[in-house]
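Omission of a single protein chain aside, the complex is shown with its protein chains in their original locations.
Chain naming follows the written order as A and B, and within any one chain the residues start at number 1.
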Amino acid sequence: MNSDRVSRRSVLAAAGTGLGMSVAGCSGSGGGSSGPTVGILEDRSGNFQLNGTSKWQATRLAIEEINENGGLLGEQIEIVDPDPQSDNSRYQELTERLILQDQVDALWAGYSSATREAIRPIINENEQLYFYTTQYEGGVCDNTIFPVGATARQQLGIVTPYLADEFGEDIYIIAADYNFGQLSGDWVNVLAQENGYNIIGEEYIPLDETDFSSVINRIQDEDPDFIMSMLVGANHENFYDQRATNGMEDIPIGTSTAMAQGHEHIRYDPPALTNVYAGVSYMEELGDLREGENFVEDFYDRWPDANYLNQEAQNNYFSVYLWAEAVREAETFDQEAVIEVLEEGQEVSAPSGELTLDGATHHMEHEMRVAEADEEHEISFTNNERIGPSFLREEVEGGAGCDLREEDKTTQYVPSDVYDV
Amino acid sequence: MIEVAATPLQLSAPSLGALLFQFLNSFGFIILATVGLAIIFGMMGVINLAHGEFILIGVYGTALTYHAGVPLPLAMVAGVVVTTIFGVIVERTVVRHLYDRLLDSMVATWGLALVISQLLLIVFGSSLDSISTPMGSVSYGPFSSSIYRSIFLPIVAVAVLGGLYVLFTRTEFGVKARATIKDPETARAMGVDTDRMYVSTFAIGSALAGLTGALYAPALGSITPNRGSTFLVEAFVAVVVGGPSVIIGTLSASAVLSVFNATGSFFFGTFIGQMLLLLVAIVALRLLPDGITGYVKDWQQRRRAEQ
Partner (left out) sequence: MSESVDAEASVLDRLRGRLEGPNTYGNSLPFWAVFAVVIAGLALYPQLVGVYTVIQTSRYFALAFLALSLSFIWGYAGILSFGQVAFFGVAAYTFGIIGLNFSSATEIMAALVGAILVGTVAAAIVGYFMFYGGVRDTYVTIMTLVIALVLNTFMAQTAGSEWAVGVAQLGGFNGMDIPSLTLGIGQSGFVLERAALYYALLAALVVTYLGLRVLVNSSFGLTMVAIREDEARTRTFGYDVPFVKLVVFTIGGALAAVGGVFYGSWGNYIDPTVFGIAFAALPVVWVSVGGRESLVGALGATVLIERMRTELSSGIGPIGSEWALVIVGGLLLGVILFMPAGVVPTADDLIARLRDRRTERGQSTNTPEEAIE
């Protein structure tokens, strides 16, 4: 019944449940530990374990590196990292625990957008500094949340125009039938409006669907120049296999979801992913662009059994350093002070390049690139471009943008706030 | 989203072909997902909520053997064997205590499902490499369909049902097994080793789950410890819509459900296809509380009574 970090309080709590009530006066504050503590809630079992595990591994790696190099402000950082098992209600409970009981100084949590939304009321209520690192639909403008992953506009913005220039302007959209997929579809529509592409088909597919034969027949009927695929999760991956079975690998696919997260190009035999172009900020194949560092090697040295070092894991990794730098500058772990430093805008040297945190929006200016898988699923990168969080910075609120330094906000903007989609 | 499918397909000879193949694809899938569960439920009164995980063991058995360099058909045999052995072990240790405790069997097998899928994760890691679907595709007009999924698997599915029909009606084993299920006391009095009949029947159910896993190992896409749920819902729905008669019930329920699923997906998109499958199940249960075969039997009896 007890966690591995047995605190006085949890022992009392357990005793209380059993009603072995010895009325020992216990009250007051103080968490499970006195030193600086970091919370990591990443899925290592359940639906999202394939993506969550490497996020957890990379976060631990970064903190262990910092500890080995003398810690932060002279103190070793303690890690609290229970496994939320891809279960949103468990996430809610563990978030309460990490904030109230372990009193974490910063929190990294969650793969899916639904998870982020599930814990957001708790984050807001406690004003907890929280790094959400998954690439996501974008638009979250929230006081204490730093969504450092690339947004749909950044990812789709790099890959869609590239494919339209290369292959033609007739696009067929297939996406997962939930918030992320629908908003990503909206973003492709926005890009089509801006550049004059034609959306000739648009289809949203439930997350638990595994059979794509009707989807494939409809695509064949429309014969697009390329497909934009924002399919999500293990069930949807079957699309790529069925595409190869039906000999459709000559129709290129642009994506923001495949390869960089679930490493389908490794798990599937060619040619399932041939001619797939992903808009990414990072993939393992990119290596480490910093001088004299080798992130990939360090990662596999620490975690020899790891499957893949994905885009999200790199986000976790550099954002830990981003936070550590801000703590050093603030000379305190106090969350308010750290957020203030972060909001000044920070430069961080990440394996994916020299990145900038935009203080006003809490989002990153990422080095975006197109990753292409060839006949043998070898990855090559092209079309490197630096893209900032322009949607939040310049487009929302009638062009005024979201500026968290100026005003308090806990909202999420969507493309339809600005565009007619 | 209101506009579920961008542009519905125009009806033409090739698109009707596409609809037919989609139906066959769905038909084969539902039969194979259901048959193992239907045997165990229909003959033994045990609801196996770990059915999806049994199938997954077949998938893992096949995939691991295949990745070790064994040709796919042999790897599939290995998948079936592994699942059957596993089924016998589970029967001896767990399920034998649960006969005729329908509802308890649900909870126990739910626990078992948790254990299996988490152990697969611990032992084999986040995922296994996928296996490409064999046999390629058949093209007609602008369309194409997977030969394996839309032709081969439906044929195997119907053949499996045919084989079971022969096994349970034409062989001594089948007669004994059905006698055991119907009236274990009398069967025992007649010299039938009922204990062995239970094990064999459960082994057959497990073997069928293993076969489904083996056949879908190369058609499942990703192989992760959570994929068991892919099969469970369809299997449940088909079992109850089919009713008490295992073979005819599975066949007729699969046909009805896949007609709705395929036409729904074809004309309106996959969301409507999924919803139709579930809604049809609800309506069917309301109209035919004993399933399709229960209704047919009832109707036959009434007709006989009239004569």
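Going forward, a contact is a pair of C-beta atoms (placed from the backbone, for glycine too) under 8 Å apart; a residue touches a chain by one contact, two chains touch by 3 or more.
Fair warning: this is a prediction, and the values are worked out from it, not measured in the lab.
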Displayed chains contacted by the hidden chain, counting the whole assembly: A, B
Touching the absent chain when the full complex is considered, from A:N67, A:N143, A:N179 or A:N383: A:N179
Candidates A:V38, A:L94 or A:L231 - the one touching the absent chain: A:L94
Of A:T37, A:S113, A:N189 or A:S256, the residue in touch with the unshown chain: A:S113
Chain not shown: contacting residue from B:H67, B:H97 or B:R302: B:H97
Contact footprint on chain B, counting only the chain that is left out: 1-2, 47, 49, 94, 97-98, 101-104, 106-108, 110-115, 117-119, 121-122, 229, 232-233, 236-237, 239-240, 271, 274-275, 278-279, 281-282, 285-287, 289-291
Touching residues (missing chain, whole complex) on chain A: 1-5, 9-10, 12-13, 16-17, 19, 21, 23-24, 26-27, 44-45, 82-85, 87-90, 92-94, 96-97, 100-101, 112-114, 117-118, 120-122, 125, 177-179, 182-183, 204, 206-208, 414, 416
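Keep in mind that, in the parts below, only the chains that are shown with their structure count from here on.
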Interfacial residue positions of chain A with respect to chain B in the complex: 45-47, 49-50, 53, 172, 177, 182, 200-206, 208-211, 213-218, 220-223, 234-242, 244-248, 262, 264, 266-269, 272, 305, 307
List of chain B residues in touch with chain A within their complex: 1, 3-7, 9, 15, 18, 21-22, 25-26, 29, 118, 121, 125-133, 136-137, 139, 142-146, 148-150, 219-222, 224-227, 229-230, 262, 265-266, 269-271, 273-274
